[in-house]
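Missing here: one protein chain of the complex. Every other protein chain is in place.
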Amino acid sequence: MGYVAVKGGSDAIHNSLELVEFYRLKDAVQPLEIEQIKGQLRLAVDKVMGEGGLYSQEYAAIALKQAEGEVFEAAFIIRAFRTTLQRRFYSETINTRDMFVKRKISASFREIPGGQILGPTRDYSQRILDSSKAFETIEDVKKFVEYFKLSVDENQLQEIIQYGKVIDLLANEGLLKPINPKEDRKLVDITREAIKFPAPRSARLQMLARAETGGLMAMGYSSMRGFGSVHPTVGELRYGQVPVKLKDPSGRIRYIGKIEVTEAEMIASTSVSKKTEIPSYTVGYGLCFGQNDTKVICMGILDTTMRNPDASMPANDQEFVLYHTEGIESMGFTNHLKLPHYVTFQSGLKNIREAIERKTATQTQTSPSKAE
Amino acid sequence: MVENKKYVNKYNFAFIDEATKKEIRRKLLKAIAIPGYQVPYSSPEMPIARGWGTGGLHVTLAIIGADDIFKIIDQGSDASVNACNLRNFVRDMTGVKTTFDTAEATIIQTRHRITEEELQANQIFVYQVPQPEPLRGVERYENKTRQMHGEADYAKMWVSLYEQFITHGDIMLGAGYPVKVNDRYIMAPSPIPRWDVPNLNHSKAIHLFGAGREKRLYAVPPHTKVEALEFEDVKFHIENFNGTKCVKTGYHKAFLDELYFDDGSKHFLINDSNFLDKLSENLQPVQHSNPYLNQIKDEKN
Partner (left out) sequence: MKEILYNEVSDAQIHFRILLNALAHPGSIYDFPKMELTPPNNIHLASICIGFALMNADVSFAVQNENEVEIAHYLALNTGASIATLEQADYLFTTGNTDPSSITSLKTGTLSYPENSATLIIDVNQLSSSPAINALAIELSGPGIENTTTVYVNGLSSTLLEAIQEQNTEFPLGLDIMLTDNHNQLACIPRSSTIAFPLTSNRYS
């Protein structure tokens, strides 16, 4: 027989799952250890945590291994896993001024309190393929780690310093747009209710926080190139650890651990207050799990663009930005085109065939000399 | 091998946590009270991709109990790969009995078809919906379509249908033909073929719709007026299968799939796999009855 409607579904699925597992393992010299993925693919793990919306390097590493390195698939696994977890508490608001800073830079000022700290970054490296990475041995690794530790002078270590923020300087001078309680303080939880438009700022930032980095990057870039209204300056970008605290049933605040986040405060074009006619800066905010400069910068850009009512620019359009940067939904729906659509197609086929019949009939009627 | 207790996955009955089930249940009751209106819901992620049936799953898993008998079809077929995957998931998470027999099932989840066999009063029909908003083609913004529904302002939709008629001589909508429910809300019945649309009208069963990705739930209670949009002089009609019949059973009054054999010849086969099986075994399933179907003349073989 010719084309047969998809049958033997269970068997096909079973075989495809075995095949995919075979591809994953057939060349394995040694199974990857979760510690290796956590340690040496740190930034992929960070991305999966950020897009999965769950802070756990361990589970993100497992998901990456399970998905053979496909970040969309791994983030999807983490999102689905997150759904099964019971939410027991809400943490206290995290103040990133309490951050144990590993990296802190500002493009707006040459010198800032505490100085410009580059921290761990590849920003100023040359992207030259390093083939020596193919020959790393465990001895090389140990040697380097030893050498690095020795180069840190214990006597120079200070207690943890918390650094004030660049935007605090601007706020003190009265340069920042004042907080709008209705807009900036309305708290919704997008994991508990569907987003409604126009969306309050908390909803927009939550969606951005777990949006797909590439999607955000495309939208942020578009704004800078003229398809949006914003080409901002990095007021401050930070990466480091922040403490997580919560209130226990007796009302005491308890420290439960720390997480790594990257944060950006993008200072954007002046806006003039309608009431006072005094111009000010607006701050576009970005925050995500782990180390991901690109994501928080683009979050900050889009936080600002989406406040512009001129929705003719895609980056200003809340619905456009938020719906289409949602990685799990975009991946699912674009890929769903692979599902059988033959009934839908059949229905459309009938319409087109009948329309063609009608058109050719009228054309034959009106110009019989042209008909073959 | 040492059992690694740390990673043992224990799942709640029907996978979804109880708080989310309650939320879905509350929203389904509101949906029943306002037929055809789309209720927003949290739509948590599932281990199934968005666009592949998460909405239908949310509804099924929120309502299903240990005594239910579950059937799931995709484009009319129980054996289709995606239906198999979802069936396995539901079964693994609930332990319920599953079936291919339409008459035996108490909950039927579907992607893009209503069964040919008539649904009964004790059955719940759950639709997987890709795009719940029937006005999305004429208005891209959610806050505007919500307002249009609230004010029953459907002018843009009617203009669009009129424009199709002017351009092509007929309304060109195929699957997912928009309907008006209870004389109030225009609703997207999911991409079922026009053939199935009349079977929503005054059905005996409860019809629940889940759009996971778009995060909307809606419902049509039994015995509810559901009419396809049409003009007085440009009427709704179902697909025309005149001159064709099922190559296996000879039956022509069901929605037929078009197939191409290896030799290039074209044939037709009843799309609803359980209905096809029953006719093939000379069983007498009770088919949905509606004015459009009843107009099709009985052919002699």
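Think of it as A and B in the order they're written, each chain with its own count starting at 1.
The rule is simple: a contact is a pair of C-beta atoms (placed from the backbone, for glycine too) under 8 Å apart; a residue touches a chain by one contact, two chains touch by 3 or more.
Every value quoted in this text rests on a predicted model; they were computed, and no experiment measured them.
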Touching partners, among the displayed chains, of the absent chain: B
Candidates B:Val81, B:Ile206, B:Ala254 or B:Ile270 - the one touching the absent chain: B:Ile206
Touching residue (missing chain; options B:Arg140, B:His223 or B:Lys266): B:His223
Touching residues on subunit B - with respect to the absent chain: 12-13, 18-19, 21-23, 25-35, 37, 39-40, 63-66, 124, 146-147, 149-151, 182, 184-185, 202, 206, 220-225
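As a working rule, only the chains that are shown with their structure count from here on.
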Chain centre separation in whole Å, for subunit B relative to subunit A (CA means): 34
Complex interface listing, subunit A residues touching subunit B: 1-10, 12-13, 76-77, 79-80, 82-84, 86, 191-198, 319, 328-329, 331-336, 339-344, 346-351, 354-355, 358-359
Touching residues (chain side subunit B, partner subunit A) in the complex: 9, 11-12, 15-17, 20, 23, 40-47, 49-52, 54, 74-77, 79-85, 88, 111-113, 130, 140-143, 168-170, 172-176, 191-195, 213, 215-216, 239-240, 255, 257-265, 269, 271
